[in-house]
Structures are given as C-alpha cells and as structure tokens.
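All protein chains but one are shown at their positions in the complex.
Naming follows writing order (A and B), and every chain is counted from residue 1.
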Amino acid sequence: MSISFQMPRYEVLRREDRCVKCRVCERQCANLVHRYDADLDKMIADEMQCVNCQRCVVMCPTRAIAIRRYPLEYRENANWTERAIVEIQRQAEGGGVLLSGMGSPDDKPVYWDHMMLNASQVTNPSIDPLREPMETSVMLGCKPDSVTLGADGSVKTKLPPQVRLSMPVMFSAMSFGSISLNAQKSMAIAAKKLGITFNTGEGGLHRDLEEYKDAAVVQVASGRFGVHTDYLSAGCMIEIKIGQGAKPGIGGHLPGRKVNADVSVTRMIPEGTDAISPAPHHDIYSIEDLRQLIFSLKEATEYKKPVCVKIAAVHNVAAIASGIVRAGADVIAIDGFRGGTGAAPTRFRDNVGIPVELALAAVDSRLRKEGIRQRVSLICCGSIRNSADIVKAVAIGADACYIASSALIAMGCHMCGTCFTGKCNWGIATQDERLTRRLNPEIASERLVNLLSAWNHEIMEMLGGMGLNSIEALRGNRLMLRGIGLNQKELDVLGIAHAGE
Amino acid sequence: MKVKYLIIGSSAASIGAINGIRQADKSGSIAVIGEEEGKAYGRPLISYYLQGRTTKEKMSYMDEGFYLRNAVELYSGVRAKKIDVAKKAVKTDKAGSIGYEKLLVATGSVPFVPPMEGLDGQENAHTFMRFSDASAIEKELDENSRVVIVGGGLIGLKAAEGIYEHTKNITVVELAPRVLSTVLDEEGSEIVRERLEKAGVRFELGKTVKSVVGKKKITSVVLTDGLELPLDALVLAIGVRPNTALAKDAGIIVDRGIKVDDFMRTSEKDVFAAGDAAQGYDDSSEQSRILALWVNAARQGFTAGITMAGAQIEKQVFLPLNAIGLFGLSVATAGVNAGEKEGFTVRTERNGEEYRRIVEKDGRLRGYVLMGREVRGAGILTEIIYQKYTNAELSGDTVHSELNMRLMPLSYQRAALELMQD
Partner (left out) sequence: MKKIKINSSLCVGCGRCEVFCTANHSASRDIYKAYTLEGLRGTNRIHLLEGNDGYAVQCRQCKHTPCVFACISGSMHVDPSSGAVINDTKKCVGCWSCIAACPNGCVFPYHEKDGTKYALKCDLCLSADGEPACVKACPNGALTLVEV
C-alpha cells in the first residue's frame, strides 16, 4: 500500500483554559486517541482513531473536550457526498464488506414524525391521568374468537397463554455476545422491576440471569445458539427470529474477537470463533416448516408459553404475516429497516427493508380484513425513540413496542456505531473486562427504570389528552392520527387521513 | 491523696496510657507526675525546634483541652522519689505522697554519658534529650560557633541538623566505623554520610572522646587517636539508658530495662511499665529488649492503659521503626538491621540516593531500609513484617514493586477496601 486516503472523521477540540492534564480522557479511551506528551507537557489527540463515542467528553472533570466533525470539505456535490467518496476509499484499501453498527442513519422518511395525535376539546373531554385510572397494561398472546362465561361470571373458555406487560414496551433482542452481560443484566433487572420483559437475542440465557428468567423472552434464531430444553422453558415467551430489520435476508454476525469464554459457554460454541447465523433457518424452507417448528416449541413447553415470530419489514410483509398467523404464532414482531444492530453489512442496513410504520399499518389492516387479527398480538420495532412513537404505533395497530437503541442510549450508548469492533467505551457492546466493568447494572437499570417510568407517564398523559383511558382503546384507533407532509399513497398505506381532513 | 491510675512520666507512654485508660474507663481518676515543667511535648521535635521548623507552642503534643477533657491531674515539674509497692503509694518531692490502685512507670530514659576525663558539669557541655537542652544550645550558638557532637547515631545526627541552622562548623565523632550503625547497613550509612559531608559536616569515625580540656568552659576535646578538636559547644549524643532506678529500688524486676510481659505488666502486681524504661519483646529480632522509640512508647503506653483499666486488647507486636529526615534526605527503617553474615538474605536496589534494602529470612521480609523517594509507601513493608506475610503470599515483589496496597495479599486488599479490617 502506498498511502491511505482515509482522514479522521472527527476532531477533538480541547479547551486549553480548562484542561488540567489530568489524563482521565487518556485512561478512558479504548481507541487510544488521547495521550499525555511529557515533552510538550500537553494532552494531545490522535483523532484518526476517534469514533465520537463521547466517553472523554462526559468523563472530563472540567468539560474541556468537545468532538466535532473533522472539517474536511469536499467540493459540494449532492450526489457524490463525502460518505459516498469515503466508502469507496475504504473498500479500495481494505477490500472487504463494509460493516456498520446501530440503525440506518440515512435521510429517509421517519413516518412517526409525519403523524400528529388528536386531543379532546369540547366534546369527548380529555381525561386527567392524575385523577382518573389509566390502564397502560397489555396482554400479549392469541385471543380466542369468542368467550363463554359461566353462570357465576367466570370465564369458561380455555384461554391461550398470555404474557402481561405493565406498559406497551419491551426490551428488544440484544444477544449476550453482541452486548456485555452487565448490559443484559441491567435490562433484566429493569424489566423485572417494571413488569415488562427483556429478550435474550440469539446468544442464549446466561446462568447469572436465572433469577430474571420469568421476565425473559427466549429467542430461537437460525444459528440456534444456546438453545436447549431448559432454555426454552425458562422464559415467559419464545421468539423465533426469522429476520431482523437492520439486515433482512441474512443472519446474525458476532465477530470472533467478541466470543470469550463466557460467551462461548452460553452460546455453546468454541471460544474465539465467529458466530455467524445462517440466513434461513435450515429447517424452515416453507410456511409449513415454520408451523412445524412453532408447534414443536409449544409441545416442548407444554403449550404454557406464547410463541412469537419476529420478521423484518419487507415487501409483501402483510401476506407473510397472514401466513405466520395461520402457522400458529401467538405474537408477531415486525422489525423495520431503521432497527439497530451490533454488526450488519452497511449496504443491507441502508438499502434493504421498509419503514415499520408502513409495514405495521399494512399487516394490521390485512389481518383485520381477513378476520384473524385477534389471533396474534403485534409488536412494532425498528427505532422507537420516545413515548410519542409508541402511542402512534399503538394507534396504527401495535399491541406493544420493542425498544433497543433507546435502552442502550439510556445506559450510556452515544450512537458512535462501532459496536462490531468490541471496543465499546461505555461497556455495552464489548466483552473486554476492562470496559464491561464501566456498566454498573445497579446504576444502568435505574436509568432504564427512570426512562420507562417517564414514558409510561407521558403515554398516560397523551391517552388522557385523546379522551382515552386505556391502551386497549387506542389500539388500531387510526382515527386518532392525522398525516402531515404525506402524499395520498402514503396516507392510504397508513390508513390515516391528512391533517385538516 | 489517692487516685485510681497513677502514671510516673509525662511523655509518649504517658499520653498513650491516658488514651488507653479512657477508652475503657471514662471516669476513674488519673494523675500524672511529670519531671519537666509544662504539658507533654514531642521530644523528638527538639532538633526541629533548633532548626526553626517548630515553636515551643506547637511542640505541645496534645491539644489544649486534652488533660481537662480526660480528667487528668497533671503534676508537672514534680519528681517521683520512691515507689512503695506495699503501701501502693508514690512519694514525690513537691506533691506529697500519692496513692494508687494501678501504677504505670513511664520514666523514660536518660542520656548516656560515658566517663570522660575532665568532664565535670561545664556549662557548654550539653546532652540532647529535653527541650531545655535545645533551648540552652540555641542561646549559646552564633554563626561562628564550633560545635563537636559526640555520637553519630539518630540523636547525634538530628542534633547536627538542628545546629546546622545556627552554625555550619560541626564535627561529629562516632565510635563505630560508620554513622547510624544501629539502624542502617554499610551502604545506607555511606549515603547518609555523603549527604552530610556535602553540606559541610565533618566526621571523625572509629574514635571517641578521651578527655575534655577546660575547667569552667570546655575549650577542646582530645579524641582516642590523639586528635584535638577546639570547640565552643560540646553535645553529648551517644545514646540513652533506661531510667529504672525507681523501679529497682521498689524491688521490681529490672534486667536492662523494667521487665514487662506482652501487656506491660511488671513483676509487681498492679504495676505496669512502658516506654524507654521498659523491656518488652522485639518481634523482629525475637529478643527481649528495649525499643527506645516514640512510636513504641506510645503503643506500649496504650496497651498498659487498656490493661490497667481491666479491658482486653489483642497482643501487640513491637519492632524497631524509624523515620527521619537528614539534611533533606528521607530515611525509613524497620525490623532487623542485619545482613548475610547474620544469616539473612539481602536484596537491594539503588539509584543514587534512592535506596531500597530488603532483608529476608525463610522467604519473608524481616527488615528494610528505604531512602529518598523510596520512603513513599514504607508502611506497606512495615505491615508485611508485622503480619509475617511470606513472599509467596504477596502480590508482587518487595524489591521491585511499587510500595502500595497492590503489593499486599489479595485477602488483605479486599479486607482493607471493604472496611473489614480491625
């Protein structure tokens, strides 16, 4: 190689009137950006390695550091953007598939931001959540077509297994291996405290999380990592992962450098080997095969737990969902293209899949039209950023939402997107003991509880504002939404009217 | 007059005893008989006083309210003349007879002055023990004074340091072939001597004073090799002897010092001894000996106090421990001062004046010498000696590792961090 064309992406700004050369930044940067130079008696930065994780910014005792984009200004070109140029340079040097961490940052429509909620005014007055009961709990599972009551009022119909959530939010699948045990433990603790669930992802259930197993959704993915009978009976729900929003069509990818002894034991694979999940489940080549797997899992767990099927939002997602319902699933999770990931090929992450808002609307409409909507609960995921997104998702038709990136941000993630390097400075997407100890589950779980309690409060406020007093009354209630800045086609797919109508 | 606890002596052991008694007995009456005027003071500070690094007021060891707060009756400027163990009373020169239930003999030591021809109470001959000594020396000196100090040990060299502030014309005469021979090895002695010589202090080693010249005032001394040193002031700083006369007269068993057991009890019931006058057990050399050091006097006093008050204390381990600065060079030593000749293993590391000497036997640390910046963290090595940790138990190496808690066994670290010690 002659010389690298690659330039730093970020610049470290250090205020000399604040820096006391305490070296905290040097000690905390896993990418070795900061260094104290004794000859110059200064802190200096090698910004080539900086990924903008902002660990140094937060830790600096005098707030002397800011990170900003490296001020390289290529000639203006709406087509040949800096990113387009840099990606070619990287591949010309490395010759590999570009990898990315976290969800697609592309400037494509975020439909949540194009939908506005209703509020009650003169008729149908709003409800004050501080004074009136407000029900945000949700039951996930197949609902029977009809219910027979006994003379004493008790329910005679045998109900399929349900999972109760105290609010319409669950922690999404993030495997032990892609994230640290401390990160998973934080979510497990918070889930138990809040009365919701966390998800093992395809990394198995670590023995240290045994005490939280009742709050666990155990995932069966194409690699079948960590799947054994005790694992299946441990959780409150089993999730078959067919696809993931960030990389529809391909399987999970955990680089070997993140597979340490602990990950190896939990996943049941050799230490240091890449954990690559195959694209399809190699025992599912048709919808009938899926039905067989669903019922094998139900048999194995004595029909005591609902089975969820997670799919990526792609073309024809409505038809796929319909097939999954008829295959016997109790819950369907739809993961949109904005979904996060620890590692995905960049081209898949940014170019494959469709927005979950549209997918959710299409699936909910289709299932209602076919009269089978009540046979499953729908979970929406793929970048839920706040309580308003949740309320809108429920209004479109979701029973609940999965969150992942939001949860990680609450725990310390600053969206630098280099999860696949295993050098997460916040102790989340790494197995390096020197880094994972930075995530104290006591502190991180408290942050998660704070976040979701706040969201729950906001959901109640928004419900009350709409004159509703339960999530039930909001689910699929598209009349509560109006679109803004959307064309007719988009409005039709979403099944909502335009603002003003 | 009668008290519950009577203490003869008003220095380190006395203070330690008061604290020990009061930990277990908040109300029993305590009286202290102190020969010197005033409240207890940090005796080792007399050289710092000469140096100008402390004042008479600051030398007072405890705060103003200490004696009042602890309900202690202090008879200062009073001398104990006789201990009557049968009557359980102590006769004094100015405070009459004081009866006791428990007695602590903390009479300390007196300067050792060997016989010297011609030495007869001349006004410019001084010992270096009490504040009054330092005060007298200070008045005598000006920048032209010639001073001869007899004794190149801890006391002599500290005296030299104090006197150096007043006059640079100092000669130290030492019988041994090197300075600080009781606490340092050859190499350590040399480092200290070089430092002092660089400052202009002269040494006459391997000699002592044979005779002094001058009737009312000493004008010179003649050494054992015939060399005559003219002088204006003579400081006798050869060593100390335990002040055991009172105890001996009372029939208490005295060897070199007053013999005490692990809890400072003497051969006489209800009579305890502590400090320079007491002879306890030196754990590092495994011998019964006097450890005439402030820290041991204080700890022995405390042990005596607690035991006198009828409470329990864990058996204490005592060993030599010294820390001094000499002309800007920090020195710390503890435990055994011995070498290969005596059957110990020695390992050293040195970089100029930064010196670390590790003395071991049977795979564990028995003694050390640290100089310069190496003194930082010295207490870690001290504790390793106290706890008798073997080298294998430690998390590092006593010669090469930095002296901090990470050198200790993991179990020690855990206990310290999680506050499970003592």
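FYI, a residue touches a chain if its C-beta (ideal position, glycine included) is under 8 Å from a C-beta of that chain, and two chains touch if they have at least 3 such contacts.
Predicted model only: the values in this text are computed from it and were never measured.
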Residue of B:Ser145, B:Thr307, B:Asn337 or B:Thr382 in touch with the missing chain, whole complex considered: B:Thr382
Options B:Lys4, B:Arg53, B:Lys168 or B:Arg364, residue touching the unrepresented chain: B:Arg53
Among B:Gly77, B:Gly325 or B:Pro409, the residue in touch with the chain that has been omitted: B:Gly325
Footprint left on subunit A by the chain that the document does not show: 17-18, 20-24, 27-28, 58-59, 61-62, 433-434, 437-438, 440, 442-443
Positions on subunit B where the hidden chain makes contact: 16, 42-45, 48, 53-54, 58-63, 69, 294-295, 298-299, 302, 321-325, 330, 332, 334, 375-380, 382-383, 386, 403-406, 413-414, 416-419, 421-422
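The working rule: only the chains that are shown with their structure count from here on.
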Intercentroid distance (Cα basis), subunit B paired with subunit A, Å: 70
